[in-house]
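Only a single protein chain was left out; the remaining protein chains are all shown in position.
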Amino acid sequence: MRIGVFICHCGSNIAGTVDCAAVAAKAATYPDVAYATDIMYACAEPGQDAIIAAIKEHQLSGVVVASCTPRMHEPTFRKTVERAGLNRYMFEMANIREHVSWIGKDIEANTNKAAELVRMAAAKLRLNKELKPKSFPVTKRLLVVGGGVAGIQAALDAADAGLEVILVEKQPTIGGKMAKLDKTFPTVDCSSCILGPRMVDVAQHPNITLYAYSEVESVSGYVGNFDVKIRKKASYVDWVKCTGCGLCTEKCPARKSYDRFNEGVGPTTAIIIPFPQAIPKKASIEREHCRLLTGGKCGVCAKVCPTGAINYAMEDEIIEARVGGIVAATGYDLIDWKIYEEYGGGRYPDVVTSLQYERMLSASGPTGGHIKRPSDGVEPKDVVFIQCVGSRDPSIGRPYCSGFCCMYTAKQAILTKDHIPDSQSYVFYMDIRSPGKGYDEFTRRVQEEYKARYIRGRVSLVYPKGNKLIVRGADTLMGVQVEVEADLVVLAVGAEAASESAKLAEKLRISYDSYGFFMEGHPKLKPVETNTAGVFLAGACQGLKDIPSSVAQGSAAAAKAIGLLSRDMLDSDPQIAFVSANRCVGCGKCIEVCPFKAIQEIDLRGQPKAEVIETVCQGCGLCNATCPQGAIQLSHFTDNQILAEVEALCRF
Amino acid sequence: MVMNTDTAQKFVSFEALPAFLAKLAAGATLYAPRRENKAVVYRPWQAGDKVELSLRPTESCKHVVFPRSEELFSFDMGGDPEKPGKAGLTLQEASEPGPAVVFAALSCDARGFLAFDPVYDGCGTGGKAKDTYYLKRREKTTLIVRTCKSSLNTCFCTWVGGSPASSEGADALLTEINGGYLLEAVTDKGASLLASLPAASDEQSAASRAAREQAVQSAPQPPQDMIKAPAALGALFDSAAFWEKQSAHCIYCGACTYLCPTCYCFNITDESNGLKGLRMRSWDNCMSPLFTLETSGHNPRQEKANRLKNRVGHKFSYYPKIHSGRFSCCGCGRCIKSCPSSVDIRKIVLDAIKEAANV
Amino acid sequence: MSVLNTKELRIIGFLCNWCSYGGADTAGVGRFTQPTDLRVVRVPCSGRINPLFILKSLLGGADGVLVSGCHPRDCHYAEGNFYARRRLELLKGFLPVLGIDPRRFEYTWVSASEGQRWQHVVEAFTAQIHGLGPARGWPEAPELEILNAVAR
Amino acid sequence: MSEQSGATPQRPAFTPGLSNPYLPMPAKVIEVITETPTIKTFRVVLQDEKLMKEFSFEPGQVGQLSMFGSGESTFVINSPPTRMEYLQFSVMRAGENTTALHSLEAGDIVGVRAPLGNYFPYDSMKGKDIVFIGGGIGMAPLRTLLLFMLDNRKDYGKISLLYGARSPQDMAFGAELPDWIARPDLDCVLTIDREAEGWPHRVGLIPNVLLEMNPSPKNCIAITCGPPIMIKFTLQALEKLKFSPEQIVTTLEKRMKCGIGICGRCNIGDKYVCVDGPVFTLAQLKEMPNEL
Partner (left out) sequence: MSIQDDIKAAIAKALQDIPCVIGWGAGPEPLRATPLFMRNAADVENFTAGFLAVNNPALYLPSCKGVKTALVVKGCDARSVGQLVAENLVKRDELYLIGYPCSGVIDVDKVAARLEGKCEPGEVTRLREENEDVILDTPGGEVRLAKKDIAADKCARCRYPNAESADVFIGEKRAPVVDQDEYADLADFEKLSLEERKAFWEKELSRCIRCYACRNACPLCVCRDHCVASSREPHWLTQADGVRDKLFFQLIHATHLAGRCTGCGECERACPVGIPVLTLKRAFSRQVEDMFGYMAGIDVNTTPPLLTFRLEEPEIKEREW
């Protein structure tokens, strides 16, 4: 083999703390290295051209580039060597930036370490084999998980592009958090008026299959062909028969049920249609509230249902589907604000969350759009908004800014004035964060035009006094303690990833951060991709964002999915396991552990042998580490290749 | 070179033995049987070491002349500054072995070397390709064997032309007598080693003679028809049933071959690190299926029955055919004694003779 | 090499590509300074790591071996790290049988987002190995000496 | 073996270049020819010019080709002794070492231990008709004798070659085939197992084509080499054609290490293929234990 080694300066990123020329000189002495040089920017066009020229001039049969992390530019350089006529797998990278130059300033140690990493890479490369991908057909169907505005957008865009889309929504209706909002900032236009038609589009789109009140049970398979099981939860109502007339909800005697859609602002019935514009507009019974399902006596809804849609014996149903790609758009939840004792820890009925307040403002909400104190139904005059409840608070492990609270608080203050012209709003805030288009103007308007009093400071205590709530806090601008007598306190509760996002991430085999937000492929360059091919992200599940950003990301995820699924065939990654049949004893241990069921037992001249199903294998190498005789090896990461790297360190 | 034995009888008392050993160890690597855990092995002797003479050694001393692994040569493919990654080739033969003495080996061990000698002397190529590694070591090794006082159940040296008091293949013979050991040189090499010792008295010589006779007396009687073994094994070559039955309990480990004083097969492998490395040889064994596995996947001796057949056949048929009837077996019985599943090569040979007679 | 022989020890890290290698990258991007001893072998998954790689390293002259994978439940391949956890835990408990200080081997979980945690892991492990000092080697057949570029 | 057949392989003709028979002679690869997807031919020249000049061997003898660090494998020297500009080895990629050998490029250094083993009894074949029957990589040992005989053409009677491979792509020595076909003094028949587009020659398994060719056993020697299954049926065909065991010569392949009759693995009974072979007549093989 004739190896070429290229030590990248990355400007001064590497060259600043690594003597690249010295590393190249050292590399020239390594086995099979026929050419070694340092290079200013290996990834830039002149750098890539230089690599190609060197491959041709020196008849190189393998290339090592020592530069940044392979997670960044390995694909780039693989294409480079391919352009020079080499197989793309005759290439190795040594990470001398993230793992060397950026983490220490000792030039001698860094130079030595870089040279050793290059030696490891070259030692491995000597055992690399040319690998060729296999192509396999793609299922042109997209799964969108989550029917909030981001998921709706992704589903519609993909469906409009001709893809079949399966949209799975946990709740009985799509719409997500946006459907709960009364108005949206900064235009103060009606949330359901803009979202409603999009929801209807989903219901009517011939390419979209909607599974509401359903959850993703399991995902197997891989990009191009995921096999998904969807659990359609028992609604106890046959939705084929249900016309959404609502008679059952009127007659249901269990009237003290928690109203999830309305955030518990007032009770509801056990059989519900979440809200008038719900999609699908179908009734469903919440089991824990239903008298028949819990106590065995009732059956009113069944009696009144004109179509006989009620079915108390209904069970969860598992639907299986094969899809080529998946968009996760599972949104967010509010944090549990009741941990804050200073706000009463949930004991004061007139301390409400911002989302509850949205429902109180909404004309279709339980109060019919009239703002009433939950405790006595009286219209409040002094309303205090407390910002950053659970945002930017390292003490509860939520150091981040939720991003949209400043804006919706401003909107709610405006709406408060609109609803109750003689009211006064007070806003306790830390900073006003309003960097969007028209956003800062909006927060000024609420103060200047709507006369909301903005107080920069934290609230230290809320306590009841008579039928008022005393809000005590600091005005840090004035440097004084303030106390406000409030009729209603609205908490701008911070958001976190949806409660079950981690579980979904595990099913999708994607990463998530410590708050449960899904990890994008690259924070800058791959904001909607994940590290699992074929899985894309949209909306707040990736990180908190407001409606326009969620919609944009929904479209972006759809665009990525459309790009992927526009192809008839995909190339499988050839870095997969292979069996040396004459060494395999057919013990089946690899089959037992393979997470992908990618290994099957075959009969070879009467002997049982393992065989890798090439398009199913994902290249984890668990089988390789399990096979006692090493008969199954992971291409590109064979035992000998890893041993060569170990020896390259231990023998020196 | 065999010399007149009568003139070279020496005596070393039990007390004087350590001093004698120290003298031997001063001029060469001295190997002597040593007790280690449950085994008795030939190890380089150091002052203070007890020589284990009450138990017979578990292993043979063949590793003294045929190390379990040894370098044949080393190579270096680097060195050309113009073409650093790959350039020339420098081969360096392994360094010369130093002198060695084996003290108190079994008499059968020495006879084992007689099976090695013609093969390593290049008989296969008509003497043209000699195994210099073995020959040099053999030449530099002086072998002192001991008379066996008794026989074990597994001993059968007398079946294959040996005897408990044989000095064939050795340079000197050690016999325990009252108060110490009588040492008798067989070759000049042996004699020079014993030179410093006091001559044995006639009484001591007689005692030694008596001890040797006693040992020969107590040795097992050889069966009548061992001479038929080569033909019998040849006749049974295609008798799969016979070999399957004989090998049924064999677990085809290499214990028998590695303990065997006459097994000389080896493997050659390369090890390298980057541009440098070595070609080495290491013991190999015909009971391993890999021994004859061809690159194509074909294996002429895929079944253990075939491998056992080859092992027994080699010792009692093929080898004698090439080497004037001499068995490639010294009857030490280690293969039987240490076989984890108690395969008994004597039984196989006798069964074969019996079976062939019936055919 | 010469100077570093005295100030660095031989520490080998086996990192899964998806989480820990990414975490080490994140640490680099964040310029979180780390000791220079560690050399990383990138593998797809901690499940790929045969415990024998670690034993081979420790017998072959490594002073310390660090394995890091995705946190349990976060494996890119769903299950690899669960298997790794069992195997590596057993291995760690086994090392004392060989007379190898078990602190020469550690395994941990670092996600791709945990750059700071990676920095901490490297610092702590390197300090631990320096605390233990160079490992005592295991004798090899003398003829293999030529394979060592540097006599240890 | 009857005197009359004359097909008695010689005793070993080991002529080591050095006193240590395990020490290979360094040699430089001067040319690499990709014959088929799995077969490459290497032409090597001993680095020591004097050794190269003095080097002699007989057709059919083998050599151990070393890739330092990987190991040695045995291959026949398939260039004839009449053409000593280089020594030629053809290597089918199958195991670890042959895979390593396939990575060799011109200019690389290898080790050669040669010549080893016996050779084709070409003297006793003088004046006779010769039929070569080669299958796949089995053509390599035949090539050396074929070229040797063509270079000494007057010594032999009619020379025929039947060379078969699975497909046109698997046919080694492609560059030489046109010449062989064109030669008036060689009757060259090529065949492939199954019909392939553009293939102008025969189609059919070697034993069948051999029967069609119907060579006369009279004063004729058949020399065959190829994969075991082909050999098995070719021998049957030759017997059907009334070739006696003495008239059939083949060359064997075994796992070998030392190449000088010591290491013990290539034996068939008391015969060591590395020194007593690799060339045997069928008559000899019939005398030996059946352990191929």
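All chains are identified by letter, namely A, B, C and D, in their written order; residue positions are counted from 1 within each chain.
We take it that contacts are C-beta pairs under 8 Å (C-beta built on N, C-alpha and C of every residue); 3 or more make two chains touch, one makes a residue touch a chain.
What you are looking at is a predicted structure, and each value in this text was computed from that prediction instead of being measured.
Trainee: Using the document's definition of touch, tell me which of B:Gln9, B:Thr125 or B:Ser338 contacts the absent chain.
Mentor: Touching the chain that is not displayed is residue B:Ser338.
Trainee: Touch as defined at the start, partner being the missing chain; which of B:Leu17, B:Val51, B:Cys123 or B:Leu152 qualifies?
Mentor: Once the missing chain is taken into account, the touching residue is B:Leu152.
Trainee: Please output the residues of chain B touching the missing chain, sorted low to high.
Mentor: Residues of chain B in contact with the hidden chain: 36-39, 41, 54-56, 58-59, 67-69, 150-155, 245, 248-249, 251-255, 257-259, 267, 269, 271, 280, 282-283, 285, 288-290, 334, 336-338, 340-344, 346-347.
Trainee: Give me the chain C residues in contact with the hidden chain, please.
Mentor: 51-52, 55-56, 59-60, 72-73, 79, 82-83, 85-87, 89-91, 93-94, 96-101, 106-109, 117, 120-121, 124-125, 136, 138-144
Trainee: Name, in rising order, the residues on chain A that touch the hidden chain in the full complex.
Mentor: Residue positions of chain A that touch the missing chain: 580, 582-585, 587-589, 592-593, 626, 628-631, 633, 638-640, 643.
In this section, only the chains that are shown with their structure count from here on.
Trainee: Go through B-D and B-C and name the pair with more C-beta contacts between its chains.
Mentor: B-D
Trainee: Centre to centre, by mean C-alpha position, how many angstrom separate chain A and chain D?
Mentor: 65
Trainee: Report the inter-centroid distance (CA atoms only) between chain B and chain D in whole Å.
Mentor: Chain centroid spacing, chain B to chain D, equals 38 Å.
Trainee: Express in whole angstrom the distance between the two chain centres, defined as the mean CA positions of chain B and chain C.
Mentor: 45
Trainee: At which residue positions does chain C touch at least two other chains?
Mentor: Residues 147-149 of chain C each touch two or more of the other chains.
Trainee: Identify all positions of chain A at which a residue touches two or more other chains, and write them in rising order.
Mentor: In chain A, residues 2, 647, 651 touch at least two other chains, as defined above.
Trainee: In the complex formed with chain D, which residues of chain B make contact?
Mentor: Touching chain D: residues 72-73, 75, 77, 86, 88-89, 91, 93, 119-120, 122-126, 128-133, 234, 237-238, 264-272, 277, 279, 281, 284, 286, 291-296, 298, 300-301, 306, 310, 313-314, 317-319, 321-322 of chain B.
Trainee: Okay, in this complex, where on chain D does chain B touch?
Mentor: Touch list, chain D to chain B: 11-12, 14-16, 19-24, 26, 47, 66, 68-73, 94-95, 97-98, 108-109, 111, 227-228, 253-255, 257-258, 260-270, 272, 274-276, 289-292.
Trainee: State the interface residues of chain B toward chain C in the complex, per the touch definition above.
Mentor: Against chain C, chain B makes touches at 69-71, 74, 94, 271-274, 276-278, 280.
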